[in-house]
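Would you mind keeping the following structure in view while I ask a few things?
With one protein chain removed, the remaining protein chains of the complex are shown where they sit.
And then chain A:
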Amino acid sequence: MTALTTPNIQLGDYIVIQRQKYTKLQKFGSLDTTATLGKETLELKSLLDHPYGSTFKMCVKETKAGKRGAQRQHTLELCSETELGSTRENLGISSSGADNRDICDNGEAQALKSSDIEQLREACNESSKIIEKLVENSKTFHNRTEYSQEKYLLKKEKKYFEFVQIRQPTIRLMADIFYRQDADKVMGIRVDTLSQIISYSGVCGFGNYLLYESGTNGLLPAAMINAIGADTEGTLVHMHPGNVAQKQALLALKLPFEQQQRCISVNLYSVLREFYQNGTAAVDAVEASPKEEVNEPETDQPDTSTDEQSETTEPSTKKPKLDGETQSNPRTPPRWQLENKRAASLMHAKFDSLVMSAKEHPSSILQALIPLIRPSRPIVIFSTCKELLLETYMELKSTAKVTNLHLTSNWLRMYQILPNRTHPEVNMSGNSGYLLTGYTLQ
């Protein structure tokens, strides 16, 4: 990360596409990959080898009639920041009204018809030209107040903005994208709560950490292994209930191999079996019926995987590699079994903190995992449902194995801070989820 040059966009990378305030995580899998932003489809092939942070201009290639208006396909052209300017300056708008007393909402303000605008869109490549025409043909624009004009321009700019920036995924950007797209994708872990999970768990470059998580698209393990860092001695054991761990966010970080190796993802059931039955008997049983072993969790509960996740986690690299291994050396145990063994040996040595974000009731999982944590170490349990944590709080309190118990939630408010126009954002998120934290005792 000390490299002075920003890395270039490579095939196979996950990229963040940003158009104004909208961001999206996309896998740049092949040169034919396209990304969809609303009605716009972008061909990504021209991104290859350009540095992250570059801005590209969307150039209309073809327009198809779709169900909901025109669907446009764009190619992308590298452009310089200087092409981006304030629309207000570009248009040279000078006059504005004092208030809105003369403005009526009679639907006649805009002289252009929607079909005219569609034509304009195809004819002009630049949003500023389209907006210029819209302003020219608006009967009321010059009577609007300066603030109102600004708002109008921003609204139009948002619609016609033709630049996208390509950024490298980070935990910050991904936490934002996932939560905005669908908070359930990350089990409702809001940014402030995520940041506090990292703090309270104490996860850093030293020590061994234990995480149980039942589906955050890899965000939680990614955030933890990110905090553990490259070229450090920390390790993460990531337990999950499914056949394969959700790993999208982990893959998107494109971590160095040695760091990826220190995130050991294992199935909760099979690793606990490995740990308790610790020995050849269990391994034999597993070898005799590997299918049954791995599938066990699925029969116990509904599959939590989504389509997208199975697409992204179904490891294109892992599967063939496994096959290759078994072909060359049929004696080599499968990878998940090796990971189980690595995890079990760390479990015997015990961990320096426990983080849990479970769809299941946390209580039984906690009972199984708390003995694996050293004394005087933090535990952090997340849930969107307070009642589950209330029960867990009482259970922990009665065992006296954990002290300094706190149940907290958060309030997060965004502000618009502009000269003479400072106020809290109109909408705010109402549910941060809850954190139950404490320290283990001897």
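We take it that contacts are C-beta pairs under 8 Å (C-beta built on N, C-alpha and C of every residue); 3 or more make two chains touch, one makes a residue touch a chain; residues count from 1.
Just so it is clear, contacts and distances are computed from a predicted model.
Comparing "EKC/KEOPS complex subunit GON7", "AP complex subunit beta", "tRNA (adenine(58)-N(1))-methyltransferase catalytic subunit TRMT61A" or "3-methyl-2-oxobutanoate dehydrogenase (2-methylpropanoyl-transferring)" against the UniProt entry of the hidden chain yields the protein name "tRNA (adenine(58)-N(1))-methyltransferase catalytic subunit TRMT61A".
In the full complex, chain A touches the omitted chain through residues 1-6, 51, 53, 81, 170-172, 175, 191-192, 194-196, 198-200, 202, 204-207, 226-232, 352, 374-378, 386-387, 390-391, 393-394, 403-417, 419, 422, 434, 439-442.
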